[in-house]
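A single protein chain has been removed from this complex, and every other one stays in its place.
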Amino acid sequence: MNWQFALHPDHTINLDHNNRSLAQLLEEKEPTSRICMACGSCGGTCTAGQFEPISFRHILLMVRRGETESVRSELTKCMYCGKCTLVCPRGVNTRHILALLRTMLIN
Amino acid sequence: MQVRAESSSEALNCRKHLNADILLMHTRKHIVVIGGGVAGMESAIHLCDMGYEVTLVEKQDQLGGHVLKWDFLFPDHRPAYEITNELCPSVEEKANIKLQTEVKNIVKQNGHFEVALSDGEILTADALLVATGFDLFDAHKKEEYGYGIYDNVITAAELEERFQNKIPIRTAAGKKPARVGFVHCVGSRDEKVGNEYCSKVCCVTAVKQAMRVKESLPGCEVFCFYMDLRMFGRYFEDLYREAQEKWGVQFIRGRLSEAAEDIDHRIIVKVEDTLAGRPLRMAVDLLVLLTGFVPSEGTKRMAAMLNLPLGNDRFIKPSDEHLRRNLTPVPGVFVTGASSGPRSISESISDARAAALEIAAWFNHQTQHAVK
Partner (left out) sequence: MKIEGKRALWKDYQKAIADDHYFYVRSCVRQTFFPGAEKAFIEIMKNRLGKDLYEEPIHTTCTGIAYHSDIVPLETTMTVVARQFALMTETGYENLAVSCVTSFGVYSEVLETWHHFPETEEKTREMLWKATRREFKKPANVAHASDIIYKFRDQIAAQAVYPLINRETGKPLRVVEHIGCHYAKMFPHKGVGGAEYPYVLVGMIESWGGEVVDYPERRHCCGFGFRQYLIQANRGYTFSNTKKKFDSMAPYKPDMIITNCPGCPLFLDRGQYAIAELEGITYGENGYGIPVLTFEEVAGLVLGYDPWDLGLQFHQVAVEPLLDKMGIPYDPAMKYAGPGGKFIGSPELPETLKC
């Protein structure tokens, strides 16, 4: 029977189901990934972000929540210009994290 | 004007720092300080040191107020008992202390205050200092958080009590929690419970307690659910950073919408992860509610009894927010500590000293005018 509708996938971030091993690995390799305070300075200055949906703050947040699939595409937009690292008030090594994530997720 | 001649020698013994002018100018005034918490004690000590007679009225059976129930204080984790260990003996030595006593009635006549106490005594005071402080918000009122219903929902005060008594942090069933959640802004910034104000110190308390939980339970994941992080004081930002950097406390920006209990008595937390723009849910083994300040029953009673104006946050409103924070519109009635708004312990202590000074200044002013 053709129901003409399907059930909707869960839109919530479920921290009981999500696999956060990537975030833990990231913490080991780059401890400053812990101290982001989500101020958005990175996203505001991002070169690529002026034209494409990319913000380092968003990428790190989603990785830490275990929502890695949603950032694969976003990661490819990064130009490695380093502006985000320059402006981060907490000293997060954003460029290293982006490079690490690229290795872990894309390559 | 009353001169308590029989105690002038006591007055001389009491004073630490003699100021000849003060000695000459005032006869021994009597101040009744209502409330024996840190603010009441600190102001009483300074008033005594200045040569005044002070009666401190406290409704509990011991001095110290809320600080007695804290384990360690921000920002430096120093033990709370160090504060009370310094203030309590000092005030007990200097002032007249009346424990387990409440103020029943106050009548102003002939420039004095007749203060009727619950033990039947009537004191005559030249000035009153309201130091009745705060109560903690009753978490039962946030029905959707399940306090008093779900076994594993507790308040920050209850957690602090466990720290203080060296009770290991366990769930209601006695297990080590794998996850602990801290909920900021419980009963504060909330129109639904009638408290729209911020209680100021809860955010730093949550961070403080979160680090202590991580320290006691290294394998435990700790989450703080916040709207804003009010790290207002010196070294507070360092605490936030330390919580993240050293202890791995995770901060999720989203106010707790509802808590529910699952079949294993874990607490299902529903928040919006506002920074991700999506709802987030997770199970925690223990949920700690950071309950805010409300004006204490004593503060409400004293304000009504003395006709003191209240702010729209229902705390006592001083005469001027910048220049006269310890004065009230009623001459001779002063206010200090958390009865005029949420504040930290160090702020209460500073405020108490200011109140003592204001009272002294007021007396001096009166004396000068009388002399003229």
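Annotations
Per-chain numbering from 1; labels A and B assigned in written order.
To be clear about the criterion, a residue touches a chain if its C-beta (ideal position, glycine included) is under 8 Å from a C-beta of that chain, and two chains touch if they have at least 3 such contacts.
Quantities reported herein were computed from a predicted structural model and do not represent experimental measurements.
Residue B:G148 is the one among B:G148, B:G277 or B:P329 that touches the chain missing from this view.
Residue-wise, the contact with the chain that is not shown comes from B:I268, picked out of B:L117, B:A178, B:V193 or B:I268. Touching residues on chain A toward the chain that is not drawn are 1, 3-8. For chain B, the residues touching the absent chain in the complete assembly are 140, 143-144, 146-151, 258, 260-263, 265, 268.
The definition used in the following text is that only the chains that are shown with their structure count from here on.
Here the CA centre of chain A is 41 Å from the CA centre of chain B. Contact residues on chain A toward chain B in their complex (touch as defined above): 11-16, 27, 31, 34-35, 37-38, 57-58, 61-62, 64-65, 67, 90.
Against chain A, in their complex, chain B makes its touches with residues 240-241, 244-245, 248, 250-251, 253, 273, 275-276, 278-283.
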